[in-house]
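The structure that follows is given in the form of C-alpha cells.
With one protein chain removed, the remaining protein chains of the complex are shown where they sit.
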Amino acid sequence: MVKAIESFGIPVVHICTIVPISQTVGANRIVPAVAIPHPLGDPAKTPEEEKAIRRAILEKALKALQTPISEQTVF
Amino acid sequence: MRLELIKAHVKGVAWGCKTELLKDGTLQVSKEDLLSQIEDHEFFKSVDADMARPGENTRIVPVKDVIEPRCKAEGEGEVFPGLISDVTSVGSGKTFVLDGAAVVTCGRIVGFQEGIIDMSGKGAEYTPFSGTMNVVLVFEPKNGIEAHAYEKACRIAGLKAAVYIAKSVYEAGAQADEVKVYDMPAFAESMNAYPGLPKVAYLYMLQTQGLLHDTYVYGIDAKKILPTIIHPNETMDGAIVSGNCVSACDKNSTYMHQNNPVIRSLYDRHGKDVNFVGVIITNENVTLADKRRSSSYAVKIARMLGVDGLIISEEGFGNPDADLIMNCRAAERAGIKTTLITDEYAGRDGASQSLADAASEADAVVSAGNANMMIDLPKMEKIIGFTDYVDIIAGGFAGSLKPDGSIEVELQAITGSTCELGFNKLGAETW
Amino acid sequence: MTYRIVHYINQFFAGIGGEEKAGIKPESRIGAVGPGMAFKAAFGGDADIVGTVICGDGYFAENMEEATDAVIKLISEFKPDAVIAGPAFNAGRYGTACGAVCEAVAKRIGVPVVTGMYRENPGVDMYRKSVYIVETSDSARGIKDAVQAMSRLILKMLNLGTVGSPAEDGYIERGVRVNRFYDAPGSERAVDMLVKKLRGEPFRTEYPMPNFDRVPPAEPVKDIKNATIALVTSGGIVPKGNPDHIEASSATKFGTYCIAGVESADEVSYATAHGGYDPTYANSDPNRVLPIDVLREMERAGEFKKLYDYFSTTVGNGTPVANAKKFGTEIGERLKKDGVDAVILTST
Partner (left out) sequence: MSLSSFSYHCISNNPHLRGRVAHLELIDGNALDVLTASRDRIHCGWRLISSPFYGNFKPDQQPYRTIVLYEDRSADMASVDLESLKLIEDAMMSYGNSRALRLPDDFPRRIDMDFRFVDFALMEDTFRECGILGSHAERVLGR
C-alpha cells in the first residue's frame, strides 16, 4: 500500500512497529512506533505522557517527510 | 572409503520352504522362518506376513516403514548399526542387495496413522513401492504397550526381517546380477581432486521432532546430535534409519535412506560436473534455539569443507520449512550456492503459499509436487493391514471412503509420493 | 451450435473517442464493434459476437461498483455463453475494467471469460488469480496475435471445459501450483540446477519465491507549513460499527471516512476492525493507532497547514499483496487529485 501511494509521487512516512516488515513492503521513510497493539501510545503511561510520546513520533514523521532521501531510511 | 553393492535383481516374490533366490529371479521366502526371526511376545499380540506384487489389485495400509533387504558380504560391521547390530562404522567392503525387493511394515502406532501403497491403479503411479516385490509384515500390539517402545519394536522387526531375507538368500548362494562401486577418498585427497570442478556437498536434513517423527543415526536419536559429517557409503549400509510414521508422502522411509537419490545423483556427476566431497547430516527440531544451533553449525561444517555448492533436502513440511530456509540463507550468505529440494502444501486448489517460510536467497528450488492434490483410489480386491483408519489418515476426511469402495485422498496419504530426496519424477509448476 | 459471445470494450476501441469521451456510461450495441470484427472472423462458424458492451475508462474507474453492475446487466441481456473483454494491451484503466468485468461475469453469470493484457498492465496483478488473461503485446499493434490467442482459449473453454498450462494456452500464470511428471527424478534435477547455478548459467527454479519490488523515494515536502497531510492506516481503525464491513484479516476493501471537524479518534466513535492484534488498547483509545488528537494540535499550532478531510483505512493482516497494491493505487489517485502533499501511514 505504501509503495502504491508513493508511486503517485506523494511522499509517505510509514509509522510502524516492526521496521523490517516495513522495509520488505517497500516503505522509503520509516519511523518506528511503540508496540504492535498500540503503535502511537503506551497504556502503561499516564494520558499526558502517552500524548507526549505520540507527539514525538509524529514530529519525527513530519521531519522525515521533509528530508530528501535516496534509499530506504529509518528515522 | 570404497563400497561395492552386489546387487541381485528380484523379479518376483513367493512363499516357499526355504528363503532363497530362484533361478528365474523369484525371491522365495520361508514364512515360518521369517516370522520366527521377528517374533516378540513382549510387544506383539500377533505378527503376520503377506506379499504384494506390482500390478496386483492390492492395497497396503497403514504403512509404517519400507526397508530394502541388504546384508554385509565383506568388510567391517553389519547393516543397520546401533539398532540390530554392533555400532562399528559401516560403508566399506561389500554389501549384498536384493534389488527390486522391499520389506514393508504395516502397524498402527497411533490411531491416526497414514500411509497407503497401492500396487495398481492411479495411486500406484505415485508411490515408488508399487514397483517393488513386497514382503509385508502386519503387527498388532499387546494391550497397554507404551508408544515409544512399540514404535521401536515395529522398527526393529522390519530391519531384522530385511537382514534375515538378504542374509538367507546370500548364504544360499545367490549370484550378483550387477556390481556398483562407490568410492570417495579421504578429504586430504578429495579436496585436491578435480581442481577445475566446483566442490559440492550434500546437506541432508533428518526429521527429528519427537515420537513418530524421529530418525536414528547409528542407533542414536538424531534430535540429540550436533550436525555432523557422514560418509555417503554409510547411508547405503543403513546407518540412517527411519522412525518416522507421519506424513506418508514426504517421510523418508529407511529404503529411501539406503538408496538416497541425491547421493546417487552426486556420485553420477562426480568427476564430470562436480567434485562431490561429502555429506553433512542435520536435524529438524522443535525449539527455535535448536533450529538456530543446528543450522549455524551445519553451515559452519560446509564452510570448513570449503565447498562451493550445497544441495539441501528437507524431510516433512511446516516446521522443517523454517530449518530449510534457515539453512539456505546461512549458506548463501556464506557464499555457498544452494539448491533445495522440498515438496509443497499449496492447498487442494494449488492457490495457497506452498511453504511456511520463504527467502529471496532460495532461488533454486526443486519441487517434489503439491501434496494436497486430490486423487481417487479405486477399490482394491485385497487389503493388507487395516482400512478403518483410511477415513482419518492425513489428507483424508470423513466420507473419503465411498460406498463403492473407492477412496478420495490427498497425495499426502500415499507413501513416498512427494519424497523430498528427489526420488520421484513428480514435480509442480505454476499455472 | 454457434456459441453466443458478448464482447466488452472501452470508448476508444468502440470508435467513440479518446480521453475526452472517457466519461461515457455503459451502453450496448447489437453485434460486433471495432476489434469484435476480428474476433468474429477468428471464431469462424463456432461462435458469434452477439453483442458489444461499451464503457468509458474514466467512468468505470471512478464508479467501479455502479459501472460493474450496469455492465453486467447489459451483458446478461444478451444471454451469453461466454464473455471476452479487451484486449487492453498496456492501458491501465482499460485493463482494470476488463479484469473487473470478467471477474464479475464469472461470479454472477457463471460463464467462461477471457481477457487480454500486456504483462505489466496493473490489471494483471489485480485479476490474474480469478481471470484467464491472455498475454498480449504492449500496444494495439499486437491485436492480430491477441485475437487469435483469446479466441482459441475461449473456444477451448467452451468446447472442452478445461484449460491447459500457461505455456500451452498463452495466458498469464494465475499463481496456481499444478503437479506434473518431469523426465528426470528430483535428485537429478537438483544436481543439474546446482551445476548451472555454480557455472553462472541460467536456470529455472521449480518454485519461485514471492518477490519484492521497490518504488524510488518521492521528493520531500518543501514547505511543510503550507502542506496538506493525509492520514492513512492499515491498523483497521474504523467508525464504530464498521459501516463498510472491512474484514478482520485478508481484507478485500478499504474505507475512506470524513474527519472534518473531528478533534480526536475517541473510543465512542471509533474502534478497530483488525484481527491481527489484541484490540484492547486500540479500542480504549483509537488515537493510539489513528493519531487524530495530536495531529489536530499540531495543525492548530501551524506545524503543517491542514489535515486532509478524509482518512483511509484497511486491515493489513494477511491482506494479499495484489489487494494492498490496489488499495494504495485507489487511495493515491484520490489524494493526488485532491492535492495532498504528504501521507502519514500508520501500521501496527
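All chains are identified by letter, namely A, B and C, in their written order; residue positions are counted from 1 within each chain.
By definition in this document, a residue touches a chain if its C-beta (ideal position, glycine included) is under 8 Å from a C-beta of that chain, and two chains touch if they have at least 3 such contacts.
Small disclaimer: the values here were computed from a predicted structure and weren't measured.
Asks: Where does the absent chain touch, in terms of which shown chains it meets?
Replies: By the stated touch criterion, the chain not on view contacts A, B, C.
Asks: Out of B:Gln209, B:Ser265, B:Ser295 or B:Ser367, point to the residue that touches the absent chain in the complete complex.
Replies: B:Gln209
Asks: Return the single residue from B:Ala14, B:Val181, B:Ile220 or B:Val286 that touches the missing chain.
Replies: Considering the complete complex, B:Val286 is the one touching the chain left out.
Asks: Could you tell which one of B:Gly316, B:Gly350, B:Gly369 or B:Gly385 touches the chain left off the display?
Replies: Touches the omitted chain: B:Gly316.
Asks: Out of C:Glu77, C:Glu168, C:Asp223 or C:Asp278, which is the one that touches the chain we can't see?
Replies: From the options C:Glu77, C:Glu168, C:Asp223 or C:Asp278, the contact with the absent chain belongs to C:Asp278.
Asks: Residues of chain A in contact with the chain that isn't shown?
Replies: 17-18, 20, 34-37, 42, 44
Asks: In terms of residues, what is the contact footprint of the unshown chain on chain C?
Replies: 249, 276-278, 318
Asks: Where does chain B touch the missing chain, residue by residue?
Replies: Interface with the chain not displayed, on the chain B side: 109-112, 141, 143-148, 150, 207, 209-213, 223, 244, 246-247, 250-251, 286-289, 291, 316-319, 321-322, 345, 347-348, 352-353, 356-357, 392, 394-395, 397, 412.
Please note the rule applied: only the chains that are shown with their structure count from here on.
Asks: Distance from the CA centroid of chain B to that of chain C, rounded to the nearest Å?
Replies: One centre to the other, that is 45 Å.
Asks: How far is the middle of chain A from the middle of chain C, if each middle is the mean of its Cα atoms, in Å?
Replies: Here the centre of chain C sits 27 Å away from the centre of chain A.
Asks: Please name which positions on chain C make contact with chain B in the complex.
Replies: By the definition above, chain C touches chain B via 129, 165-166, 173-191, 193-195, 197-199, 203, 205-212.
Asks: How about chain B: which of its residues touch chain C in the complex?
Replies: 198, 200, 261-262, 264-266, 268-269, 273-274, 308-311, 313, 337-342, 344, 346, 349-351, 353-355, 358-360, 362-370, 373, 411, 419-431
Asks: Inside the complex, what are the residues of chain A that reach chain C?
Replies: So the residues of chain A touching chain C come out as 1-17, 21-22, 24-29, 33, 36-41, 43, 50-51, 54-55, 57-59, 61-62, 65-73.
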